[in-house]
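The complex appears here without one of its protein chains, the remainder shown in place.
As written, the chains take the letters A, B and C, and residue 1 is the first residue of each chain.
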Amino acid sequence: MNSKPVFIGVIGGGEASAEVERTAEEVGREIARRGAVLVCGGLTGVMEAACRGAAGEGGMTVGILPGDDRRTANPHVKIPVVTGIGYARNVIVVKSSQAVIAVDGSYGTLSEIAHALQSGIPVIGLGTWSVSINGRKDNNIITASSPEDAVEKAMASIKCL
Amino acid sequence: MNSKPVFIGVIGGGEASAEVERTAEEVGREIARRGAVLVCGGLTGVMEAACRGAAGEGGMTVGILPGDDRRTANPHVKIPVVTGIGYARNVIVVKSSQAVIAVDGSYGTLSEIAHALQSGIPVIGLGTWSVSINGRKDNNIITASSPEDAVEKAMASIKCL
Amino acid sequence: MNSKPVFIGVIGGGEASAEVERTAEEVGREIARRGAVLVCGGLTGVMEAACRGAAGEGGMTVGILPGDDRRTANPHVKIPVVTGIGYARNVIVVKSSQAVIAVDGSYGTLSEIAHALQSGIPVIGLGTWSVSINGRKDNNIITASSPEDAVEKAMASIKCL
Partner (left out) sequence: MNSKPVFIGVIGGGEASAEVERTAEEVGREIARRGAVLVCGGLTGVMEAACRGAAGEGGMTVGILPGDDRRTANPHVKIPVVTGIGYARNVIVVKSSQAVIAVDGSYGTLSEIAHALQSGIPVIGLGTWSVSINGRKDNNIITASSPEDAVEKAMASIKCL
């Protein structure tokens, strides 16, 4: 790991279909191949699949846990951060990332997308939420067509900052 | 104030048009008329207008502030809660409410809607966000047609719990 | 309640002896008699005794709860704030107070004393922690001789700001 890697968040639900998990795992692999650090919520589903992908490529993984017990981290988290602040930790997952990739997603994922947009952190979506206000669609969620495209767009969005 | 009033959150942006502020103020008035306590983020825009409405009817208002300075509360907040935790306080605004009414809204409001849906707290919308995942609209945001209708639906949603 | 009351925190353990509870209750009564709002962690022991005292005098009580359930508030809390952030809420108890009175105390109380001293919020002690660094006693915790003296010193410390 070089001294100043890029940090990319992967956000998504704690429960996911096999297809969604394959997508998340490929996102994780691609993040690691590019030498970036993967940041996530540290638990199951999309988070675990992404960490598994990154760890399989020798990448670094950070899991920002909601609870008080480090053993709740999935086995592919190398750096567990034990917050004890519950779902308020979603804000920390987002702020610790320079761009986030949303894969599918629960309401928790929607809160992370919103916090990222609020903080000016780029959001790349892979089959995730879209949002409208008063009938006008918000176009600030960047759509990706594949895991590779998502990571490419995440890296590019950081370079633009 | 009786000993066990109901707590209703009003969420919305810190900047709002005159029309949106009129709506928020009427929501605040109606909350106070029904003897409920108004909970909000304590700042300007929708939050201040709602507090002004509630305070004008003699209602109780709680402002959950993001920063370290109680003087950032709008003048109609009777109980300022000084969190110092930044926008992670959005989670506390939601959890301290038994139902939330979203009026218009910024990305911060979207994060509050998401946190409420995640926690099973009813969300009533007045000209606010709608959300879809993979093209399927999420119908858990209850639409209201007027401030009175919003408060009526908020009170009813709590009674149902 | 006038529009700008003073907010005084009462901090202490969730388990307390009958004698400590009598002290805390008298602190709560005295806070209410002076028209101040009592802020606390909302749970049992010193917190509940102080709230009981304040509520018995018709005072306002705010309980900043660590968990997700408003029903964990003691019955004398009029405004429960549901944080869901665990013991990180100790910081909010302190910041929401203009002075804090420590009665006896657990390690949680010690953390609150430290956060108050860090934030420049006056700390009045009634049979509570004293702290030394490298053998030098820290004299920033103001000692009180009785509940009345503690509240008097808390009010005076705020006036000095």
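Everything that follows uses one rule, which is that a contact is a pair of C-beta atoms (placed from the backbone, for glycine too) under 8 Å apart; a residue touches a chain by one contact, two chains touch by 3 or more.
What you are looking at is a predicted structure, and each value in this text was computed from that prediction instead of being measured.
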Candidate in contact with the missing chain, chosen from C:G108, C:P122 or C:P147: C:G108
Omitted-chain contact residue, chosen from B:I8, B:V27, B:M60 or B:A88: B:A88
Among A:I85, A:A102, A:I142 or A:M155, residue touching the chain not depicted: A:I85
Interface residues of chain A (partner: the chain not displayed): 1, 3, 7, 37, 60, 62, 64, 68, 70, 78-85, 88, 91-92, 95-96, 98, 119
Interface residues of chain C (partner: the chain not displayed): 85-88, 91-92, 104-108, 110-111, 113-115, 117-119, 127-134
Where the missing chain touches chain B, by residue: 68, 84-88
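Note that only the chains that are shown with their structure count from here on.
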Computed distance of Cα centres, chain B from chain A, in Å: 29
Intercentroid distance (Cα basis), chain C paired with chain A, Å: 40
Touching two or more other chains - residues of chain B: 85, 88, 91-92, 119
